[in-house]
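Note that one protein chain is taken out, while the other chains of the complex remain in position.
A and B are the chain letters, set down in written order, and residue numbers restart from 1 in every chain.
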Amino acid sequence: MKKSNLPTLLGVLVLLGVALALPGLLSNDYYLRLAIMAGLFILLASAHNILMKVGQLSLGPVAFYGLGAYISAILSVRHHVPFPVAFIAAGLGAAAVGWIIGRLTLKLRTAYFVLVTIGFAAFFRLVAINWTDMTNGPMGITAVPPPAPWFVGYKPYYYFILALVALVVFALYRLEHSTIGRAMQAIRENETLGRSVGIDSYRYMMLAAVLSSFIIGLAGSFYAHFFQFVGPELLSWDLTIAIVIMVIAGGRNTLAGPIIGAILFTVIPELLRAAAAWRMVIYGALLVLLMLFMPDGILPAFMTLLRRVASYLTPIFQKWLRPAGGELEAAIAQADSASLSRAEAPGRLDRPSVPALQAVTESKGQEMLKAQNGMDILSIEDLCVNFGGIRAVDHVSFNVKEGEILAIIGPNGAGKTTLLNAITRLGPISSGVVKYHGEVLNSLQAHDVARGRIVRTFQHTSVFPNVTTSRNLVLAHNLREPAGVLPNLLRTPQYHESETDCRERARQVLTFLNLDHHADTRANSLPYGNQRLLELGIAMMTNPAVLLLDEPAAGMNSTEVEMLMNLILQIRDMGVTVVLVEHDMKLVMGISERILVLNYGKQIAMGCPEDIQKNTDVITAYLGKWGGDVTAN
Amino acid sequence: MFKNWKLLITLMALFTIVMSACAAPATQAPQAPQATEAPVQEAPKAEPIKIGVVEPLTGPVADSGSYVVNGVKIAVDRINANGGVCGRPLEVVIEDGKNDPQESANAAELLITRDKVPVIMGAWGSSSSLAVMPVMEKHKVPLLIETSSSGKISDPATPGFQYAFRISPMSKMEADASEAYIVDKLGLKNVAILSVNNDWGRGAAKVFTEAIEAHGGKVISEYFVEQDATDVLPQLTEIKSSGADSILITTSAGQIATMLKQVHELGMTQTVLTTGGSNYPMAVMSLSSPEVVEGTYHLVFYVPERFDLAADAALSEWYLNEYTKRGLPAIGIGESYRGFDGMHVIAQAIEKAGCTVTPEAIREAMSKVEFAGLSGMVKFAEAEGHQSRPNVYLVQMVGGKMVVPEFQFEK
Partner (left out) sequence: MAEFLQHLLNGLMIGGIYALMGIGLTLIFGIMNVVNFSHGEFYMLGAFGVLTLFTFMGVPYVLSLVLTAVFFFMFGSVIERLILRPLRSQPVEVPMLATIGLSIFLANIALIIWDPTPKDIGMPFPLVAVQVGPVSLTPIRLFVFFAALVLIAGSHLFLKYTTLGTAIRATFQDRDAAALMGINIDVVNMITFAWGTAIAAIAGGLLGPIFQVFPTMGAAASSKSFAVVIAGGLGNFPGAILAGLLLGVAESLGAGYISSGYRDAIAFIMIIVVLIFRPTGLLGKSRRLG
């Protein structure tokens, strides 16, 4: 990691040097002005990109831009507040409004979110036009003073915005390569899975909204004092489009993409002035072409091209290249899913041998756990789940004992998955209680449940699809990491500790699942069986006390099932309580200590495998369906 | 592999645009779509004087911007045909400001630094002009404002005030000039105001309310509509039943035409008076029909057919002929005169500066300008905030023609 960082660091230093020397190099004020505009747009695009990182596209960044500008202008013109105060107030004001709007809208997803943000931006514009007492309406606010009397010419503004950009980009870089950045990536990749491994998606979305509006508010303040004029045009649709184009065309979810996009799309419209009347025609056409041929953006497209070129050249320069290694460090460092090549060849299905038993969990010692065995870790009391008129789970009560393997079986539609959803709080509870160590879970949210060390897998394969296997594991480590902004920004010892732990655990889990050789494979190009194993690995990264597996063997061949049985037994031996929903009777009968049988949401039997096999109700419920399996056993 | 090709092609397209644009810096002015080719000049061979123009050529008000540019082109051709300024031809460099403050300020910066223009005309809307003014102050280059109406521009506290000179009237001047007759003679006693919701429309609503009330009239309702609003039936329905005897409208010719059609649709009989300078009645008529505009009143600064009302009758006649000869849109003449007057003011300022083509000299000479233009005598009074006071005339549409009622000239 340290080695590979050196060229990047050098590159950044060179860029910074060029940026510092730029006013000297540009004899022309026009170019300097463009450089300032580019800086302003880098702030806007980078800030807007924060929301893209949690998978939300906003078409309302101008609301905060305008808000920041108006706050700053009104404070300094009417109340003669000094610039630094007005500047910070603009940021905080925008952040506060960002928080409120976030509270109102962040429950929405995809197109719904996009459209509500358009509504807010348009509404803010109309307020700016019509609230004449405050904003002076369409007349705008003139004579906004410069930040300080010595802000003469463009140079002071340039260095001010350069410092601001450097600070913001550095902070965003720090955040991206931290728990927060990884949590955001996890939410973007697979929000449900993220929540089920303890990531509070709402919190991170709010964080993104507040952070983004704070930075945009600061940019607005700068705009006001640079242009010395603020009017409602600042909240125009054209500006929104410009910002969104910069982010998406540059490369959303990357750090450098919005920067490149901001610079390009500040410069291109100015260059297109040469095309006169055709200017906006070309601009529109260019945008369509970009989306058609570089839907991920310029930066990722360029990276792909570089990688292809490199792959042609690699054989020639092979001897100078270091052997590949440190994929976990790379996975931790790599936050950019889009830059991953899509052409990774799917790995060959390897039949994992039974791995060496390893203390993957921070086991407090098996003896201690054994001693505790028999205590109820989870108790479900009189649980009902209704969907409309249908009662999917009907007065179910049972206990899970610490350290056991409990299987839940039943025909399709028996309510098994609904039950798991209710316990992990991903799904609703209509009545009844779920208790964990005697404490009621009902009012908790999914991520809280995961943080309480109850973790699950899903019936339909659920991984973080566009990132590598090792990155998948790293993303699942979130709940064991400090979540605050400051520890992540300042990289406290606590932060470094958790990074080390993350690397160590991921390595162990990879070995445990025998997925080492797939560490660098994209999750969605893994063979199916390995994807299912990866799910198990994702759950294991959180160090669960209770592991709920939803049909882990579905779609596996018999060899794979055998291996899975082994793994589950080993996981149990590490002190993890396992609840298993499964159709594969060989698996169920082979490893579970007790079995709960559901039919049409009702609990029809509970007991050890031998009793269940003889239970007439169960046999009736299944009819001949698994009779064959039983005899085969 | 195919994907690769597409990628390459797009990258190349991007690259080509960047390169071609760099290689051929924009010096020729963008052609306004309606503009015909300028006739070949017998201009003197001396080095041309470059003059910057920032007007909206794209976006919602592109039409108005292009009309002003048409006037600019006619003026430049006329000046050059007469030997140019100080023996040097004028050359205008026109940049699109989209009527967006940021774009307009960028365009002004570009003109000053790339083309080294000693003076700029622009930037149409008040917001754009106000955003351009600090740029002018920084470079100490004068700005001739041809359309903006905001009072802020003439406020000495506004950054760049020292460099801004305006030929378009503030709404206040319109109201001052017309208040003597609008209530007493036109009978605007119970007035409903219908204005575009921007600085111009709101400014007009305010000063006309004061003027009307000063003469015993009453403003009984006030409606502001967005500049792209098309449906004003709800407001008109209210006005119709409110007992208003007249409607005062301030917006662009296009929107006025839409409003008048709807006034007609509702069968309303109120007196209509339009203001603001972009309300050229012939344009309104060509966007609706003679019966829709029949009988309506309009306050204008320039009456093309009435040469005697211009400060220079011969010039006014020449302009109408030239404008018609070029086949420019008839709708636009009511706005194009500003570009024409503005360019002549700049030319005269350069001459008054003793042919010293520097920004500072031109700025100082501005206050000495006295140009007899299409809309009265242009001169910038320091006391009025570098503001020229153009003519204001009331016209009425009668039988598809503009008529200038005589009562306005009675004292």
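The rule is simple: contacts are C-beta pairs under 8 Å (C-beta built on N, C-alpha and C of every residue); 3 or more make two chains touch, one makes a residue touch a chain.
Predicted, not measured: the structure shown is a model, and the values here were computed from it.
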item	value
Residue, one of A:184, A:199 or A:244, that touches the chain absent here	A:244
Given B:288, B:348 or B:375, the one touching the chain that is not displayed	B:288
Full-complex contact with the absent chain, from B:86, B:180, B:229 or B:404	B:229
Contact with the hidden chain (one of A:96, A:114 or A:554)	A:114
Which of B:107, B:143 or B:257 contacts the chain that the document leaves out	B:257
Those residues of subunit A which, in the complete complex, touch the missing chain	57, 104-105, 108, 110-112, 114-116, 118-120, 122-123, 126-127, 129-130, 237, 241, 244-245, 248-249, 252, 277-281, 283-288, 290-292, 295
In subunit B, positions touching the absent partner	33-34, 58-60, 62-63, 65-66, 197, 221-226, 228-231, 233-235, 237-238, 241, 253-254, 257-258, 261, 264-267, 286-289, 291-292, 329, 331-332
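The rule is short, and it goes like this: only the chains that are shown with their structure count from here on.
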item	value
Subunit A and subunit B, separation of their C-alpha mean positions in angstrom	52
Subunit A-facing residues of subunit B, complex	4, 6-11, 13-14, 17-18, 20-22, 24-26, 28-33, 57-59, 95-96, 98, 100-102, 105-107, 109-110, 112-114, 126-127, 130-131, 133-134, 138-139, 150, 152, 155, 157-159, 197-199, 201-203, 224
For the subunit A and subunit B complex, residues of the former touching the latter	28-31, 33-34, 37, 129-130, 132, 137-140, 142-143, 153-154, 227-229, 231, 233-234, 236, 238, 264, 267-268, 270-277, 279-280, 282, 286, 289-290, 292-294, 298, 301-302, 304-305, 308
